[in-house]
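Structure below; questions to follow.
Here the complex is missing one protein chain, while the rest keep their positions.
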Amino acid sequence: MIKRFIVLLFLLGLGLVFAGLLSGYSADNELNLTGRYYAEHTAQDIGAANIVTAIIVTYRGLDTLGEVTVLFLTATIVAVLLGRGVAQKGKSLQRDLPKSGELLTTGSFLLVPLILLLGAYVFINGHLTPGGGFQGGAIVASAILLMLLTDPLRHFSHRLISIIESISGLFFLGIGVLGIFLAGGFLDNRIFPIGEFGSLFSAGAIPVIYSLIGLKVGAEFSSMLVNFSETEGS
Amino acid sequence: MVYVAMVTGFILILMGLYGALTNSNILRMIVAFSVANTGVNIVLVAVGYIDGRTAPILDAAVPVAEAAVRIIDPVPQALVLTAIVIGLGVTTLMLAYAYKLYEIKGTLDIAQFSELKW
Amino acid sequence: MIDLMLLVTIFFAIAMIGAALVAIRVKQISIAMLAAGLVSLLASVMFLFFAAPDVAMTEAAIGSGLTTFLFFFVLGRVRGDQRD
Amino acid sequence: MVNAIFILVIGLGAAFLLGFLRDKRKLAYVVTLAALVSMAWIAARWLLFFAVDGGARTEIFTAGTLPPFAINLHLGIAEAALMLLVILCGLFSAIYMQNTLMRLGRRMMSVLLVFVMSLCGIILTRDVFNLFVFFELAVIATAGLILLCEDKRTFAAGFKYLIISQIVSILLLVGIIFAYHASGSLNIDDMAAMSSGTLKGVGSLAFFLMLMAIMTEAKPFPANGWALDIYESAHPAFSALFSAAMAGAAAVYAIDKLLLIGASQWLPVVTAIGLLSFVAANLLALVQTNDRRTLGYSSVGQVGLILVVIGQRDILGEHYLYIVGGILLSHAVAKAGLYWLSGLLSQRKLTDWSALRGHPLLIFAFVSFVAMLTGLPPFPSFYAKWDLVMLLAAENRLWILALILIATLLEAGYLFRWFGYIIKREKETDKQILSLASHKLAVVLSTAVISWGLAYLWGELSAHGNLLYALPLLFALSFLLLDQLPARIKNSLSIAGMVAYFMVSYPTYDPLQLIFGAIFLLGSSVILLASYHVSGRRVGFYPSALLMFAGLTLLIVAKDAFHFFAAWEFLTIGSYFLILRGKHSEPHALSYVIFSLGGAFLILAGFALAAQGISPFPLESLAQVAKPIAPWVFLLLAIGFMTKTAVIGLHIWLPGAHAEAETDVSPMVSGILLKAGLFGLMVLLMNMGKQSLYGVELTYVMLWMGALSAFLGNLMAVFQEDAKRLLAYSSIGQMGYALFGLALMNQLGWLMALMFVINHYIYKSMLFLSIGGIAKRTGTRDMYKMGGLIALMPLSFIAVLIGIIAVSGVPPLSGFGGRWIFYNAILESEYRLPMMLIFISGPIAFLYLFRLIHTIFLGQLKDEHRQIKEAPFWILLPQMIYVVALMIFAVVPGLAMRHVDAYLSPFFEGQGLNWEGFTITSHYGYWSPVSIMIVVAVIFATLFAWLLFVNRKAQKVKQFNIVYSAERPFRPETTHFAWNFFAPYRKALGFLMQPYVTRFWETMMDLLHSIADLSRRFYTGNGQTYGIQLLAFVVIVYLFKMEF
Partner (left out) sequence: MQFEWIQIPYALLTLFIVLNFGLIMNAFVAKIGARVGRRHGIPIYQNYLDLIKNYGLRSSITHGMMFYLGPVFRLTGGVGLIMFVPTIYGSLMFSNFSFSGDLILALYFIFFGTLGMALGAGESGHPHAAIGISRGLSQVTMAELPLALAIFSIALQYQTLSVTEIVAAQQGGIQNWTLFTNPLAVAAAMLSFLGSVMRPPFDVVLAPQEIPIGPPTEYHSSYLALMQTNRVIYPIAKMVIFMNLFYGGADNWLVFFLKIFLIYMFAVFVGVVFPRFRVEQSIRWFLIWAVPIGVLAVVLV
């Protein structure tokens, strides 16, 4: 009880800070300097229709690299964390799970390729429409999820996942480095021609990078899911 | 509208923190944190919003020339995207830890994990 | 139009807070997880109002989708403990 | 030059690459190391570019777009140095963890790489959101690397850390977005540029949230319970990284960057948080018993100190980098080194570190690290702290200065206590605690080498010159290399070295320096003669002893405050190591070093106050210190020096330290070391003269202190049963006399003090040596267990006899000269009351001296001592030299004193003595040592000869051949009246012996420990509590900051 009271008290303090932020906040009517720059320059400099994508992949590409690395790290650590337990206990203890229904099995058989396709679409078109590597990656991972739901004991190749992860990561980095030599700097997308604004093959390296991100994120999400699911039975 | 979202976001943050700091069950703490994270995301998006403008995607509806007066600020959105993904990373990690802690002690009561102290 | 948006926003806000309240107060952990997912889902809809389709997609896919699944994965492994 | 972004690319690329190397652990490990090496190489190249070629800072743009529209990185000397630090730390940890990494496989290696990479990112980036991303990376990598340890408790620690980082990231994100809203940019430099107008209101709050969030990563008190849990349970190599690289370099640098935005307005907040952490962490560390947790607290404290320096940036000006760099690198290297060292041990109690004993290299490494942490010369933190303190004092930020010094003292306290455990605690032989894998050893030792390299570097960069160039110091340090030689060879080398140095340098000394120099160099050579009696290698003795002598030698030639203080620290440390060598000296050495360092810090504060920013500050300038601060300077310096002379109240360290030291060490620390304090006082008084504070004349207070010391020191000596303790207390009394003489502030008083300097050196060294020799033979220091040794140890007896006659000031020996000058001196001065105490202490001295000779040499010989031989030749030799010296000095004191007298006369108005012929005359009286000696000698010799003559035929009988109560006594034990010898005296004056002072200091210590013990319960170990504490921290800082 006292604990709750204390927590409330301090949260009240934090609330005061937030209240201060709110009361002093005045919504902008205009874009600020940065926003305006992006609005005005993205099209000709980067060539991406989706400004958010341009920012994520190019302007703030380093953030995104970090972000991808966060997922990479998380996946790795989850694998270490959960892998150790499995290794210790051995896999013989897996309990018998009821088989999933026929409908789910068949459905997933049909759905998985579709979902994968959707994911690919989302991340390839990231520079044009809403969505991109992360969303696409998540969609790809949902396909894996579906497969896992269908057959919890299904064995996924960790090796495959990690190779996809590594390759896409390395390519991402490689393209970034190419930017230093071929264009204005690390992660500059203008190593490829910007192309025609609004078309699929435009915006320089963005579609490539976003695809790599999509692959990588998908692999990482999948790895996490698989690792969690393999803890089953311990 | 912005203010409503912002207030909601702040309230969610505070509620999330309250939940995280009062519930002794580790899983519930993580759940509470995810609520708080959602709150943060809402605040972030709200800051970038400008009344009456559209999404920062240039297409037929928003020609390049008019972009500066038609779209909302794209930066916060980019930030939120990153924040969401990072949030997921941390949440996943916490979950993995939670599982591991449970495996060690057979309990999820955070107060039980205090051999390290003083 | 704008008023309508405001009303809808307020509605969503109230809904989210309600769901959050459930998420942090309810006894059953599984319900709390669902409620947290709901908060996230509501938020992603709200992001659409705020002209942020990218964020909305991400929040929906990752915040409410993946995260909730992960929660349940773990919950399934630790069922033995139902203490609050 | 390779683009610095490749540091990030290589780190990340290697991490990704490891994904291919699933089953090739060795290859993966090689890749990891190669990546780290190449990263380090890039950083090193840049560092050289900036440092040597004087290159300008470079900006690295990404995405081909200028900031603030794209993320940019910033590379200057600070960034390059910090990155090199971080990467090397990572590399060393990777080497160190070879086995662990090989066992856990490529995943952990990639986590490690990403961790190092993300820290570099934190250092490089100039974008707040990018900063957030890299921080999250570091946090997550931390959560991963925690798993390196087998300890199951780490899981809990990692989870606690995740809770905290969740809260932190919430705060940080909210802060970032509102800062962005306020400034329209995410770029730090942009925000800084527009700060003045935009950082009102929302902007300021946003900045506050960002600052608090980043600050949390620096683990400030009290929001740091989680960090301590990690430190305690994680793999030591990771703790090294976590402390040195993450908190000590990256987080701190992030704060530094962030403060560009908040500017001066927020500096006090950072200072306050840093100070609180520094003081509280070191206080709490006092009661820790777990080594890694102790190091964790120390780490928190050190980072706090760095925060203080950052917070004081406004006054540090061009010295900022030098100071913060010195402290930061010292902390990083030392803490990492200590953590790596801790990994060699399998037990976690501080006392288990005694396993290091017998490994001189490891002990040397430990000492280097501890010295680095506590800011002792010649390490960078010493230079940095000196400059910091000087600037703080110049700006009148005295509270900060005081708290820094207090906390440093606390830190020195537990670190040196720990060192004492290593040297003195019993090893548990049945357990194999220490495991020496060669790659781990290599890491630890190369860290030690790096620490000395940094010491050299910082000396080179220092405006005061490199301390490592001092010849005496080099001489002392060279004995570290020679330590494998037999002790006797080293002894000869030391003596030759010191005598040669004296011969070379004495022409440049003035008479005052000459007296002290002769004692410090020649005097110690004489004592070292006694060291010939030790065979074997005597590891550690010579470096310590010579370090002390180097400090003493440098002290007398120091021209400015910096060198004076550095020399002071050298001699303190050297003597601490020496004292610690005694069998039971662990607690005493500790109290010695704490008091000494406390005194040293007072001296430091005094100099800082006096200098007011002038650098270098010549000692002569003490005379020009202006009025309002002059008395305070005087007070600080005087108390500092008086700690060394063990004035009553600050004396409790002395008896144990001197008594428990080794046979040849006691005379060094008593006969020689104590003079350093007197030298300091002379310098002080010569330059500052009389000062008064609130109408009280400070020299008058000193006079009373001296008198009280003389009285109580002697009185306490009377009641000791332990011969060496008796001599030690006697030193307190003797130093009281000298202090008294100095405080008289007239020429004769000074002359007397100098006379005491010489006399006390001779007779106290002599007495300690003879008592040491006797203790060696009898195996005890308790006087009542001895008795009747006169026949067996006649030479020792003569030494003691001459010694006590000299000490008590009985004519015809030289002690009388001191007394005679003393009377003349007090006749000239105006002070009368304190004399009374001096008068009484003379006869009291006689009591203990008589007891010394009686209970040891006279009375009945105990049965178990019948076979005892005279003390070893090498211990006797210096004693005999002293006997001769005493005689000479007694007959012709003018040899030395007339020059000193002449030297002193310009400082006072011609009150000197007349040294014409053999008779010395003053305004009041006269003294002819030669005639006294002749008269006494003639009478004495006549009578003695006559007795010899008339008893020429007498038959010698055993001493026990006596009659007692009409019977022959049957056991010598019952017939030797020795225990509690002065019982009536105790009855009469024992009330003065209540150990109030000891009790006072003990209570202080207990109080500190209880506070620490009580307040550490604050860290309940519950992750939620830690979260609440973080919240409380933020809210409280907010309330404080926003209120004002």
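As written, the chains take the letters A, B, C and D, and residue 1 is the first residue of each chain.
The criterion applied here is as follows: contacts are C-beta pairs under 8 Å (C-beta built on N, C-alpha and C of every residue); 3 or more make two chains touch, one makes a residue touch a chain.
Quick caveat: nothing in here was measured; it's all calculated off a predicted structure.
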item: Omitted chain - touching chains that are shown; value: D
item: Residue in contact with the excluded chain [from D:2, D:962 or D:1039]; value: D:962
item: Omitted-chain contact residue, chosen from D:940, D:970 or D:1000; value: D:940
item: Touching residue (missing chain; options D:624, D:914 or D:951); value: D:951
item: Of D:482, D:503, D:983 or D:1007, the residue in touch with the unshown chain; value: D:983
item: For subunit D, the residues touching the chain missing from this view; value: 788, 790-791, 794, 797, 801, 804-805, 808-811, 816, 819-820, 823-824, 826-827, 832-833, 835-836, 839-840, 842-844, 846-847, 850-851, 853-854, 857-860, 919, 922-928, 931-932, 935-936, 939-940, 943-944, 946-948, 950-951, 953-957, 959-966, 969, 974-978, 981-985, 987-989
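The working rule: only the chains that are shown with their structure count from here on.
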item: Subunit B and subunit D: spacing of chain centres that average the CA atoms, whole Å; value: 50
item: Geometric centre distance via CA averages, subunit C-subunit A, whole Å; value: 19
item: Subunit D, residues touching no fewer than two other chains; value: 129, 133, 136, 140, 143, 174, 178, 180-181, 186, 1024, 1028, 1031
item: Set of subunit B residues in contact with two or more other chains; value: 7, 13, 17-18, 21-22, 24, 37, 48-49, 51, 55-57, 71-72, 75, 77, 81-82, 84-90, 92-93, 95-100
item: Parts of subunit D lying in touch with subunit A, wherever the complex brings them together; value: 3, 5-6, 9, 12-13, 15-20, 22, 60-65, 68-71, 104, 107-108, 110-111, 114, 118, 121, 125, 127, 129-130, 133-134, 136-137, 140-141, 143-144, 147, 174, 178, 180-181, 184-186, 201-202, 205-206, 208-209, 1024, 1028, 1031-1032, 1034-1036, 1038-1039, 1042
item: Subunit C contact footprint on subunit B (complex, rising order); value: 1, 4-5, 7-8, 11-12, 15-16, 18-19, 23-25, 27-28, 30-32, 34-35, 37-39, 41-42, 45-46, 48-49, 51-57, 71-72, 77, 80-81, 84-85, 87-88, 91-92, 95-96, 98-99, 102, 106-109
item: Parts of subunit C lying in touch with subunit A, wherever the complex brings them together; value: 53-54, 56-58, 61-62, 65-66, 69-70, 73-74, 76-77
